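Here the complex is missing one protein chain, while the rest keep their positions.
So, chain A:
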Amino acid sequence: MVLLKLKFPFQKRVRLAQGLWLLSWVAMFSGAVTFATGVFLKTELHRRSEVMHSMDIHIVPNLLMAVGLASVGINICAGKVCQDSLDPSRFPRWKTLLLPFFCLSVFFTSLLLVAMILSYALQPSLEESLKIGLKNGIRFYKDTDTPGRCFQKETIDRLQIEFQCCGNTNYRDWFEVQWISNRYLDFTSKEVKDRVRSNVDGRYLLDGVPFSCCNPASPRPCIQYSLLDNNAHYNYEYQSEELNLYNRGCRQALVSYYMGLMNTIGPCVLLVFLLQMAILVGLRYLQTAMEGVLGQENVEIETEGYILEKGVKETLLETKEKMMKLLQFAQVGDASAETPGSEPEAEKPATA
(Lines give C-alpha, C1' and ligand atoms only; values in the text may rest on other atoms or scores of the structure.)
Protein backbone atom coordinates (compact mmCIF):
# COMPACT_ATOMS: atom_id res chain seq x y z
CA MET A 1 0.00 0.00 0.00
CA VAL A 2 1.30 3.44 -0.98
CA LEU A 3 2.27 5.68 1.97
CA LEU A 4 0.66 9.16 2.20
CA LYS A 5 -0.65 9.39 -1.36
CA LEU A 6 -1.67 12.81 -2.75
CA LYS A 7 -3.09 13.91 -6.09
CA PHE A 8 -1.25 16.67 -7.93
CA PRO A 9 -2.85 18.64 -10.77
CA PHE A 10 -0.44 20.54 -13.05
CA GLN A 11 -1.00 23.86 -11.23
CA LYS A 12 -0.33 22.27 -7.85
CA ARG A 13 2.91 20.70 -9.13
CA VAL A 14 4.13 24.05 -10.40
CA ARG A 15 3.26 25.72 -7.10
CA LEU A 16 5.01 22.95 -5.15
CA ALA A 17 8.14 23.28 -7.30
CA GLN A 18 8.22 27.06 -6.88
CA GLY A 19 7.57 26.86 -3.14
CA LEU A 20 10.28 24.24 -2.68
CA TRP A 21 12.72 26.28 -4.76
CA LEU A 22 12.18 29.24 -2.44
CA LEU A 23 12.38 27.07 0.69
CA SER A 24 15.59 25.44 -0.50
CA TRP A 25 17.23 28.87 -0.70
CA VAL A 26 16.01 29.67 2.80
CA ALA A 27 17.37 26.30 3.95
CA MET A 28 20.68 27.02 2.23
CA PHE A 29 20.96 30.22 4.25
CA SER A 30 20.00 28.34 7.43
CA GLY A 31 22.69 25.78 6.57
CA ALA A 32 25.24 28.57 6.43
CA VAL A 33 23.94 29.81 9.80
CA THR A 34 24.28 26.26 11.20
CA PHE A 35 27.88 26.16 9.97
CA ALA A 36 28.59 29.58 11.52
CA THR A 37 27.02 28.40 14.79
CA GLY A 38 29.28 25.36 14.75
CA VAL A 39 32.34 27.53 14.14
CA PHE A 40 31.32 29.88 16.97
CA LEU A 41 30.77 27.00 19.41
CA LYS A 42 34.06 25.38 18.38
CA THR A 43 35.89 28.68 18.94
CA GLU A 44 34.27 29.14 22.34
CA LEU A 45 35.23 25.61 23.39
CA HIS A 46 38.73 26.04 22.01
CA ARG A 47 39.21 29.25 24.01
CA ARG A 48 38.83 27.23 27.20
CA SER A 49 40.69 24.13 26.00
CA GLU A 50 43.37 24.70 28.67
CA VAL A 51 40.81 24.03 31.41
CA MET A 52 39.25 21.02 29.67
CA HIS A 53 40.56 17.51 30.11
CA SER A 54 38.84 15.73 27.20
CA MET A 55 37.58 16.97 23.85
CA ASP A 56 34.43 14.80 23.61
CA ILE A 57 32.16 17.84 23.50
CA HIS A 58 33.86 18.96 20.25
CA ILE A 59 31.75 16.39 18.39
CA VAL A 60 28.78 18.79 18.64
CA PRO A 61 30.39 21.76 16.81
CA ASN A 62 32.08 19.36 14.38
CA LEU A 63 28.71 17.84 13.50
CA LEU A 64 27.12 21.26 13.16
CA MET A 65 29.88 22.40 10.82
CA ALA A 66 29.69 19.25 8.70
CA VAL A 67 25.89 19.30 8.52
CA GLY A 68 25.90 23.04 7.82
CA LEU A 69 28.18 22.62 4.82
CA ALA A 70 26.29 19.54 3.63
CA SER A 71 23.02 21.45 3.99
CA VAL A 72 24.31 24.21 1.72
CA GLY A 73 25.22 21.63 -0.94
CA ILE A 74 22.00 19.65 -0.55
CA ASN A 75 19.82 22.73 -0.85
CA ILE A 76 21.63 24.09 -3.90
CA CYS A 77 20.99 20.69 -5.48
CA ALA A 78 17.36 20.68 -4.30
CA GLY A 79 16.85 24.14 -5.79
CA LYS A 80 18.20 22.91 -9.13
CA VAL A 81 15.87 19.87 -9.03
CA CYS A 82 12.88 22.13 -8.33
CA GLN A 83 13.84 24.42 -11.20
CA ASP A 84 14.23 21.51 -13.63
CA SER A 85 10.99 19.87 -12.52
CA LEU A 86 9.10 22.74 -14.16
CA ASP A 87 10.47 21.51 -17.49
CA PRO A 88 9.61 17.81 -18.16
CA SER A 89 12.37 17.56 -20.77
CA ARG A 90 15.06 18.48 -18.22
CA PHE A 91 13.74 16.45 -15.29
CA PRO A 92 14.66 12.89 -16.50
CA ARG A 93 18.40 13.52 -16.02
CA TRP A 94 17.79 13.65 -12.25
CA LYS A 95 15.88 10.33 -12.17
CA THR A 96 18.85 8.11 -11.31
CA LEU A 97 20.47 10.67 -9.02
CA LEU A 98 17.47 11.38 -6.82
CA LEU A 99 17.44 8.16 -4.77
CA PRO A 100 21.09 8.46 -3.61
CA PHE A 101 20.45 12.18 -3.11
CA PHE A 102 17.52 11.44 -0.79
CA CYS A 103 19.51 8.87 1.19
CA LEU A 104 22.37 11.31 1.63
CA SER A 105 20.03 14.15 2.55
CA VAL A 106 18.13 12.10 5.13
CA PHE A 107 21.44 10.96 6.62
CA PHE A 108 22.81 14.49 7.00
CA THR A 109 19.50 15.89 8.18
CA SER A 110 19.25 13.21 10.86
CA LEU A 111 22.75 14.23 11.96
CA LEU A 112 21.26 17.60 12.93
CA LEU A 113 18.98 15.81 15.34
CA VAL A 114 21.92 13.75 16.60
CA ALA A 115 23.92 16.95 17.18
CA MET A 116 21.06 18.45 19.15
CA ILE A 117 20.61 15.33 21.29
CA LEU A 118 24.37 15.08 21.88
CA SER A 119 24.56 18.70 23.01
CA TYR A 120 22.33 17.77 25.94
CA ALA A 121 23.61 14.21 26.41
CA LEU A 122 27.24 15.30 26.70
CA GLN A 123 26.62 17.70 29.59
CA PRO A 124 27.93 15.24 32.22
CA SER A 125 30.98 14.60 30.03
CA LEU A 126 31.59 18.36 29.73
CA GLU A 127 31.23 18.75 33.47
CA GLU A 128 33.69 15.94 34.15
CA SER A 129 36.12 17.34 31.59
CA LEU A 130 35.98 20.78 33.22
CA LYS A 131 36.32 19.29 36.70
CA ILE A 132 39.61 17.56 35.84
CA GLY A 133 40.82 20.42 33.63
CA LEU A 134 40.20 23.07 36.28
CA LYS A 135 41.75 20.87 38.97
CA ASN A 136 44.92 20.66 36.88
CA GLY A 137 44.73 24.37 36.05
CA ILE A 138 44.64 25.26 39.73
CA ARG A 139 47.41 22.75 40.50
CA PHE A 140 49.72 24.25 37.86
CA TYR A 141 48.81 27.87 38.70
CA LYS A 142 52.16 28.46 40.42
CA ASP A 143 54.32 26.98 37.64
CA THR A 144 54.91 30.25 35.78
CA ASP A 145 58.53 29.29 35.05
CA THR A 146 57.74 25.79 33.74
CA PRO A 147 57.62 25.55 29.92
CA GLY A 148 54.13 24.67 28.71
CA ARG A 149 52.52 25.91 31.91
CA CYS A 150 53.77 29.48 32.02
CA PHE A 151 50.43 30.96 30.93
CA GLN A 152 48.32 28.81 33.23
CA LYS A 153 48.22 31.50 35.92
CA GLU A 154 47.07 34.15 33.46
CA THR A 155 44.43 31.79 32.05
CA ILE A 156 42.98 30.98 35.47
CA ASP A 157 43.05 34.64 36.58
CA ARG A 158 41.30 35.74 33.39
CA LEU A 159 38.74 32.98 33.76
CA GLN A 160 37.95 33.92 37.36
CA ILE A 161 37.62 37.62 36.51
CA GLU A 162 35.56 37.07 33.35
CA PHE A 163 33.17 34.49 34.80
CA GLN A 164 33.17 35.95 38.31
CA CYS A 165 34.00 32.63 39.86
CA CYS A 166 36.61 31.20 42.21
CA GLY A 167 38.23 27.78 42.34
CA ASN A 168 36.78 24.61 40.88
CA THR A 169 33.72 24.16 43.08
CA ASN A 170 34.30 27.22 45.29
CA TYR A 171 37.08 29.36 46.78
CA ARG A 172 38.04 26.67 49.33
CA ASP A 173 39.67 24.66 46.52
CA TRP A 174 42.59 27.09 46.69
CA PHE A 175 43.25 26.07 50.31
CA GLU A 176 44.08 22.51 49.19
CA VAL A 177 46.78 23.36 46.64
CA GLN A 178 50.07 25.21 46.84
CA TRP A 179 49.43 28.12 44.50
CA ILE A 180 52.47 30.20 45.52
CA SER A 181 55.70 29.08 43.86
CA ASN A 182 58.67 28.15 46.09
CA ARG A 183 60.56 30.79 44.13
CA TYR A 184 58.65 33.47 46.05
CA LEU A 185 58.77 31.78 49.47
CA ASP A 186 61.41 32.72 52.01
CA PHE A 187 62.55 29.38 53.42
CA THR A 188 64.61 31.13 56.07
CA SER A 189 61.35 32.38 57.59
CA LYS A 190 60.11 30.33 60.55
CA GLU A 191 56.45 30.77 59.58
CA VAL A 192 57.07 29.36 56.07
CA LYS A 193 59.14 26.44 57.42
CA ASP A 194 56.49 25.51 59.97
CA ARG A 195 53.73 25.62 57.38
CA VAL A 196 55.68 23.41 54.95
CA ARG A 197 56.67 20.95 57.71
CA SER A 198 53.11 20.65 58.98
CA ASN A 199 52.01 19.30 55.58
CA VAL A 200 52.47 15.62 54.66
CA ASP A 201 53.46 16.36 51.06
CA GLY A 202 55.70 19.26 52.09
CA ARG A 203 53.47 21.78 50.39
CA TYR A 204 52.92 25.39 51.42
CA LEU A 205 49.16 25.55 51.96
CA LEU A 206 47.36 28.62 53.24
CA ASP A 207 43.81 29.89 53.67
CA GLY A 208 44.25 32.43 50.90
CA VAL A 209 43.17 32.92 47.30
CA PRO A 210 44.57 34.76 44.24
CA PHE A 211 43.50 38.37 43.62
CA SER A 212 41.23 37.28 40.75
CA CYS A 213 38.83 35.75 43.28
CA CYS A 214 38.07 39.17 44.73
CA ASN A 215 34.58 40.47 44.16
CA PRO A 216 34.31 44.13 43.02
CA ALA A 217 30.81 44.27 44.52
CA SER A 218 32.24 43.94 48.04
CA PRO A 219 31.94 47.13 50.09
CA ARG A 220 35.27 46.56 51.83
CA PRO A 221 38.81 46.19 50.43
CA CYS A 222 39.41 42.60 49.42
CA ILE A 223 40.62 40.13 52.04
CA GLN A 224 42.70 37.45 50.32
CA TYR A 225 44.79 35.93 53.09
CA SER A 226 43.92 34.42 56.50
CA LEU A 227 40.38 34.03 55.22
CA LEU A 228 39.36 31.65 58.00
CA ASP A 229 40.89 33.74 60.77
CA ASN A 230 38.38 36.30 62.05
CA ASN A 231 40.98 37.82 64.39
CA ALA A 232 43.35 38.64 61.53
CA HIS A 233 40.96 41.30 60.22
CA TYR A 234 38.94 44.00 61.90
CA ASN A 235 35.14 43.82 61.77
CA TYR A 236 35.26 40.50 59.87
CA GLU A 237 33.47 37.18 60.14
CA TYR A 238 34.17 34.72 57.36
CA GLN A 239 30.93 32.74 57.81
CA SER A 240 28.73 35.75 57.14
CA GLU A 241 31.02 37.48 54.61
CA GLU A 242 29.36 36.74 51.28
CA LEU A 243 30.58 39.52 49.01
CA ASN A 244 34.31 39.52 49.72
CA LEU A 245 35.06 36.69 47.25
CA TYR A 246 33.15 35.06 44.41
CA ASN A 247 31.15 32.20 45.89
CA ARG A 248 30.46 30.38 42.64
CA GLY A 249 32.92 27.78 41.38
CA CYS A 250 34.34 28.08 37.87
CA ARG A 251 33.08 24.65 36.85
CA GLN A 252 29.51 25.66 37.56
CA ALA A 253 30.07 29.01 35.82
CA LEU A 254 31.51 27.40 32.68
CA VAL A 255 28.92 24.62 32.53
CA SER A 256 26.15 27.23 32.87
CA TYR A 257 27.75 29.30 30.12
CA TYR A 258 28.16 26.41 27.68
CA MET A 259 24.75 24.94 28.44
CA GLY A 260 23.28 28.39 27.89
CA LEU A 261 24.89 28.41 24.46
CA MET A 262 23.67 24.88 23.73
CA ASN A 263 20.15 25.72 24.88
CA THR A 264 20.10 28.64 22.46
CA ILE A 265 21.64 26.67 19.60
CA GLY A 266 19.45 23.57 20.23
CA PRO A 267 16.05 25.03 19.27
CA CYS A 268 17.61 26.78 16.24
CA VAL A 269 19.05 23.46 15.07
CA LEU A 270 15.65 21.82 15.61
CA LEU A 271 14.01 24.47 13.43
CA VAL A 272 16.60 23.90 10.70
CA PHE A 273 15.99 20.15 10.99
CA LEU A 274 12.22 20.60 10.60
CA LEU A 275 12.71 22.92 7.62
CA GLN A 276 15.10 20.46 5.99
CA MET A 277 12.71 17.56 6.56
CA ALA A 278 9.82 19.57 5.12
CA ILE A 279 11.89 20.25 1.99
CA LEU A 280 12.84 16.58 1.63
CA VAL A 281 9.22 15.45 2.02
CA GLY A 282 8.10 18.07 -0.50
CA LEU A 283 10.87 17.09 -2.88
CA ARG A 284 9.90 13.42 -2.61
CA TYR A 285 6.29 14.30 -3.49
CA LEU A 286 7.53 16.38 -6.42
CA GLN A 287 9.78 13.56 -7.65
CA THR A 288 7.06 10.90 -7.53
CA ALA A 289 4.49 13.26 -9.05
CA MET A 290 6.89 14.15 -11.88
CA GLU A 291 7.64 10.48 -12.58
CA GLY A 292 3.98 10.12 -13.53
CA VAL A 293 4.42 12.77 -16.22
CA LEU A 294 7.46 11.13 -17.85
CA GLY A 295 6.65 9.51 -21.18
CA GLN A 296 3.26 11.23 -21.37
CA GLU A 297 2.39 13.46 -24.30
CA ASN A 298 0.24 15.76 -22.19
CA VAL A 299 2.46 17.11 -19.42
CA GLU A 300 -0.43 18.93 -17.76
CA ILE A 301 -2.19 15.77 -16.59
CA GLU A 302 -3.00 15.08 -12.94
CA THR A 303 -0.50 12.73 -11.25
CA GLU A 304 -0.10 11.03 -7.90
CA GLY A 305 2.67 11.71 -5.44
CA TYR A 306 3.65 9.66 -2.39
CA ILE A 307 6.39 9.22 0.20
CA LEU A 308 6.86 5.45 -0.16
CA GLU A 309 5.61 3.20 -2.95
CA LYS A 310 4.80 0.47 -0.41
CA GLY A 311 4.26 0.44 3.35
CA VAL A 312 7.08 1.16 5.79
CA LYS A 313 7.47 -2.54 6.72
CA GLU A 314 7.52 -3.72 3.11
CA THR A 315 9.97 -1.02 2.09
CA LEU A 316 12.31 -1.98 4.93
CA LEU A 317 12.13 -5.68 3.98
CA GLU A 318 12.77 -4.85 0.34
CA THR A 319 15.75 -2.68 1.26
CA LYS A 320 17.07 -5.47 3.49
CA GLU A 321 16.79 -8.00 0.65
CA LYS A 322 18.57 -5.65 -1.74
CA MET A 323 21.37 -5.14 0.77
CA MET A 324 21.69 -8.92 1.29
CA LYS A 325 21.86 -9.47 -2.47
CA LEU A 326 24.50 -6.79 -2.78
CA LEU A 327 26.53 -8.41 0.00
CA GLN A 328 26.16 -11.89 -1.55
CA PHE A 329 27.17 -10.49 -4.93
CA ALA A 330 30.24 -8.97 -3.34
CA GLN A 331 31.11 -12.29 -1.67
CA VAL A 332 30.63 -14.23 -4.92
CA GLY A 333 32.86 -11.74 -6.67
CA ASP A 334 35.55 -12.28 -4.04
CA ALA A 335 35.30 -16.07 -4.30
CA SER A 336 35.64 -16.07 -8.09
CA ALA A 337 38.62 -13.80 -7.83
CA GLU A 338 40.31 -16.20 -5.40
CA THR A 339 40.02 -19.34 -7.69
CA PRO A 340 40.64 -18.25 -11.25
CA GLY A 341 41.71 -21.77 -12.44
CA SER A 342 38.48 -23.52 -11.54
CA GLU A 343 36.38 -22.09 -14.36
CA PRO A 344 38.27 -23.50 -17.37
CA GLU A 345 38.30 -26.95 -15.78
CA ALA A 346 34.55 -26.97 -15.46
CA GLU A 347 34.20 -26.05 -19.09
CA LYS A 348 36.29 -29.02 -20.35
CA PRO A 349 34.24 -31.75 -22.07
CA ALA A 350 33.90 -34.96 -20.11
CA THR A 351 36.05 -37.79 -21.50
CA ALA A 352 34.96 -41.38 -21.31
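As a working rule, contacts are C-beta pairs under 8 Å (C-beta built on N, C-alpha and C of every residue); 3 or more make two chains touch, one makes a residue touch a chain; residues count from 1.
To be clear about the criterion, contacts and distances are computed from a predicted model.
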item	value
Among "Mediator of RNA polymerase II transcription subunit 4", "RNAse P Rpr2/Rpp21/SNM1 subunit domain-containing protein", "SKP1 component dimerisation domain-containing protein" or "Peripherin 2-like b", the UniProt name of the subunit that does not appear here	"Peripherin 2-like b"
Identified contact with the non-displayed chain, of A:13, A:48, A:131 or A:153	A:153
Residue of A:18, A:83, A:123 or A:181 touching the missing chain in the full complex	A:181
Of A:71, A:109, A:224 or A:288, the one touching the omitted chain in the full complex	A:224
Missing-partner contacts on chain A, residue numbers	144-145, 150, 153-154, 157-158, 161, 179-181, 183-186, 189, 210-212, 214, 216-222, 224, 234-235
